[in-house]
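Here the complex is missing a single protein chain, while all its other protein chains stay put.
For reference, chains read A, B and C in written order, and residue numbers begin at 1 within each chain.
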Amino acid sequence: MSKSEQLQQTRFGQLVNTYGLPRLIITGFLIFLFIMAPITGSDLATQITNVINRFSWNAVLVLAMVPMIHSGCGLNFGIPLGVLSGLLGGTLAIEMGFTGPMSFVMAIVVSTPFAILFGGGYGALLNRIKGGEMMVATYVGFSSVSFMCIMWLMIPYKNPSIVMAYTGVGLRSMFALDSFYANVLSKLFEIDLNPWGINLVIPTGSLLFFALLAFLMWAFLHTKTGTAMTAVGSNPTFAKASGINVDRIRLLSVILSTWLGAIGIIVYQQGFGFVQLYTAPQNMTMPAVAAVLIGGASVNKASISNVIIGTLLFQGLVTMTPTVITALIHTDVSEVIRIIVSNGMVVYALTRKTEGLK
Amino acid sequence: MNKKGLVIRLTALAVVIAIAATMMVIGRGHTIYFDNKTVENYQGNEYKAFERVVVTVKDEEVAKLGKRERGMATWIGQNFKMILEITEKKGDEPRIEEIELTLPYNMDGIIINLPAYLAGLPEEAWLSEFIPAPEPEEDEEDPTIGDGLGLEGDLTGDLGGDLGGEDLGA
Amino acid sequence: MSSNKNTPLGQRNLESMHNYATPLGRRILELVRNYAVPIMFIIICAVCIPLSGFSTSYLLNEIITRMGRNIFLILSLLIPIMSGMGLNFGMTLGAMAGQIALIFVTDWQIWGIPGVVLAMILSVPLSALLGLMCGKLMNMAKGREMILGYMMNYFVGGLYQLVVLYFMASIIPIKHASIRLPRGFGIRTTVNLTNMRQCLDNELAIFYNGVKIPVLNFIIIAVLCLFIVWFRRTKLGQDMRAVGQDMDVAQAAGINVDRTRIISIIISTVFAGFGQIIYLQNIGNFPTYTAHSQIGMFCIAALLVGGASVEKASIGNVFLGVILFHTMFIVAPKAGVAITGDAMIGEYFRVFVSYGVITMALIMYEIKKRRARSQGGELLALAQKEGGAAS
Partner (left out) sequence: MRSIKKDFFGNQVLTDINFTLEAGQVLGLCGENGAGKSTLMKILFGMDVIRETGGYEGDIIINGEKVVFNTPFDALKAGIGMVHQEFSLIPGFTATENILLNREPQKKNVISQVFGERLNTLDYKEMDRRAAAAIQKMGVEIDAKMVISSMPVGHKQFTEIARELSKDQLKLLILDEPTAVLTEKEAEALLNSIRAMAAQGISVIFITHRLHEILSVCDKVVVMRDGRVVRDVSTRETSVDDITRWMVGRDVQSAASRAEIKDEKADAKTVMSIKNLWVDMPGETVRNVSLDMRQGEILGIGGLAGQGKLGIPNGIMGLYEAGGTVVFDGQEIPLNNPRKCLDSSLAFVSEDRREVGLLLDETLEWNVAFPAMQIQNKFLKLLLGGLVKWRDEKAIHTVTQKYIDQLQIKCTSSKQRAKELSGGNQQKVCLAKAFALEPKFLFVSEPTRGIDVGAKALVLDALKQFNRESGVTVVMISSELEELRQTCDRIAIISGGQVSGILPAAASSEEFGTLMISKVV
């Protein structure tokens, strides 16, 4: 059947198919924004700084999508689990009294066991419901976030800089990280071109950190286990027939995804400078899912380049539209555009036929 | 589709549209204000405010008006009915009048000057449109829109909402 | 090998299944397993009601009001379940259509029941269009209908914002400044429905011991229930049941599967639009940009609490679900305060429970699907053992 379909495709159709129509449109739109930016009077260098900054905050979260997509678990709508582990790690590290760069390291260290625990349980669950992962993942995310809402109030945190000011019980919904790990990465080896009159600041540390993780991910996919993971995602029956313990590989991928989610949120916080608790973790899902899809990933295929391209495109869109479009039509439609683009992208990905995914 | 089926369907559609049109007419809501105010100079004449008017709409007493007072009622549809209990001068026996009048469709707020109306003056004398005073500019109302992915809304109150716009763009 | 080796597997299935079914203990276990969620909720409610300290009449009043305003919405979920498309997370699309209709009706100042009727009529073309779109996309993503419907919420939610926040009063005429944003276009964050507030609820309402019974609401709900019962007996209803159970067989029998599925989503979306209008007239105002966002979640949770599953739901499930879910919803915050001393915990708890219920239902549905597949092997092993013993 797929043969006859292929025959019908024209060359243009093939281009659209390989690159994806929505992706084509988004890329075009972004180029348009870049061209329009100087015309509307906004400083291109500032824009680029913003995009790079946003990229450095979000890229790790997007990277967290990759392992699960590779192993055929679909889009990780359960990323809040990873985010929650990261939040637990971050808050506990602060609670323990760490400050500065050390608190960043400790946040990652403390969040790791949580990520393994949550990811393990979540992975075991997903193994029992193969085929229905995405819907369940979404609701596992919701349930765990609302459960942790209760926990943020119940866990006896004591550190005065993070608990609620008036009662002293329960964490604040948002607190600043200035004395903890705000900007510990982005200020590292920072390149600031302002002295030369260009308003361009490159958060080298954050980028390097992402590059390191991306390299590790790339390397992992080149190892024996990584190869097995790709095969499981590509054709689980083949993998099973080749003696792979499909469930174990999937479990591993979920734990990896969750752990990367945990690191991702910590990196995000260090860039953003604040920790957001309670319902905030839920807001991290869609941007990450949409970014990896815009980067050209499908429900069961994703690469590091998808992550990089996707995050750049998506964050570019998010940061550029408010200034450029607002300047053009004097209305801030960026929020709506973001919602339509990110969700439209997921809808598009879901309606595309995926081969090999059963 | 056969012809009969088409006719039936078109008829059904017409009926639905007719219902909609009817609803637009009979459901048109108006706010009616009653003024018990002296009309000082209408074509050279003066029409004095009544001492006291009690306005009853749909068996409900909506206003007791002294001089220079204004009352209010709401009414759905164009055929407005009310019962007035009028005390013309101090000490007079109140007289009761039942009044029916047709309201203009396109007016939301309608002011009726009772003394002028009861004197049988033409419409322009007793009817005027109520134009609400421009509301004090509120602080720029920012429609807090998210994509609703969070638990916000009426579920958890505003705990998640005080984060400003930053989290939305993230 | 003895001759009973030749009995077909299927028949053996049946025999062994009968063997399993008989003991009473097992049947009770089965019952508990099938109705785990409602039973759990009855227990939660039984614990929380005394703790909350609400009076019976207050509780009854609240529950009846909520039944009146919610049941119609939840009923709109039944038809897609019948046609095998799972829980229609896309019902939110209908809710948005209903809201747009209400905005117009408010602007035109059509009040009371005529306003409600007009809003319903206006919402139909919009709902149908959105339903058509949703149905078509779902046909492109068979087997992933639920997650697709769920994402459609947010996608169409974006379009809704674009229309309401930017197009209304700039492209689409809106007369009254009172519902416009101060900047001149877009609709205010809250649309006031004072003039049709509870107009359905109050019509024919009966007060009994301080409990208000919105009779007209219940009549409308009864009509819809009758419609659903009647609908099952129509050709289209029969086709939907067939499609829901086995698409391939239905296709082979000449039923236009895709079309049937689209129609089922359209019907659901249109009803959801009506439901949202009934819901909002009861509340009396609505937050323009968020009123729809949680509706799907609530309705689905309530339906599941009533013992429905992804593939099977009845009108009974709807009623039971509304009662249990909303009882929990009313008493949880107060009970939360009583237990923990913190009001927020109760709030969060009920949110957690609603999400938890949906999660559990989805997990059980998926596991059941898989369990059905692995049963064959057990039976075969059993057959051989028996066969071996006999020979």
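FYI, a contact is a pair of C-beta atoms (placed from the backbone, for glycine too) under 8 Å apart; a residue touches a chain by one contact, two chains touch by 3 or more.
The model shown is predicted, which means the values in this text are computed figures rather than measured ones.
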In the full complex, displayed partners of the excluded chain: A, B, C
Given C:250, C:291 or C:345, the one touching the chain that is not displayed: C:250
Selected from A:179, A:194 or A:245 as touching the chain missing from the view: A:245
Residue in contact with the excluded chain [from C:56, C:194 or C:234]: C:234
Touching residue (missing chain; options A:99, A:199 or A:234): A:234
Chain B residues touching the omitted chain (full complex): 5, 8-9, 12
Positions on chain C contacted by the hidden chain, ascending: 1, 5-11, 14, 230, 233-236, 238-239, 241-242, 245-246, 248-250, 252-255, 263, 374, 376-377, 380-381, 383-384, 387-388
Touching residues (missing chain, whole complex) on chain A: 2, 4, 219, 222-228, 230-231, 234-235, 237-238, 240-245, 301, 355-356, 358
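The working rule: only the chains that are shown with their structure count from here on.
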Chain separated most widely from chain B, comparing mean CA positions: A
Centre-most chain [mean C-alpha coordinates]: C
Centre-to-centre distance between chain C and chain B (centres being mean Cα positions), rounded to whole Å: 37
Length of the line joining the C-alpha centres of chain A and chain C, rounded to whole Å: 31
Chain centre separation in whole Å, for chain B relative to chain A (CA means): 53
In chain A, residues with contacts to at least two other chains: 142, 146, 149, 286, 335-336, 339, 343
Residues of chain B touching at least two other chains: 145-147, 149, 151-152, 156, 159
Chain C-touching residues of chain B, taken from the complex the two chains share: 16, 19-20, 22-24, 26-30, 74, 76, 108, 132, 134-135, 137-138, 140-141, 143-149, 151-157, 159
Residues of chain C touching chain A in the complex: 137, 140-141, 143-144, 146-148, 150-152, 154-155, 157-159, 161-162, 165-166, 340, 342, 344-345, 348-349, 351-352, 355-356, 358-359, 362-363, 365-367, 369-370
Contacting residues of chain A [partner chain C, same complex]: 77, 125, 128-132, 134-136, 138-140, 142-143, 146-147, 149-150, 153-154, 169-170, 286, 331, 333, 335-336, 339-340, 343-344, 346-347, 350-351
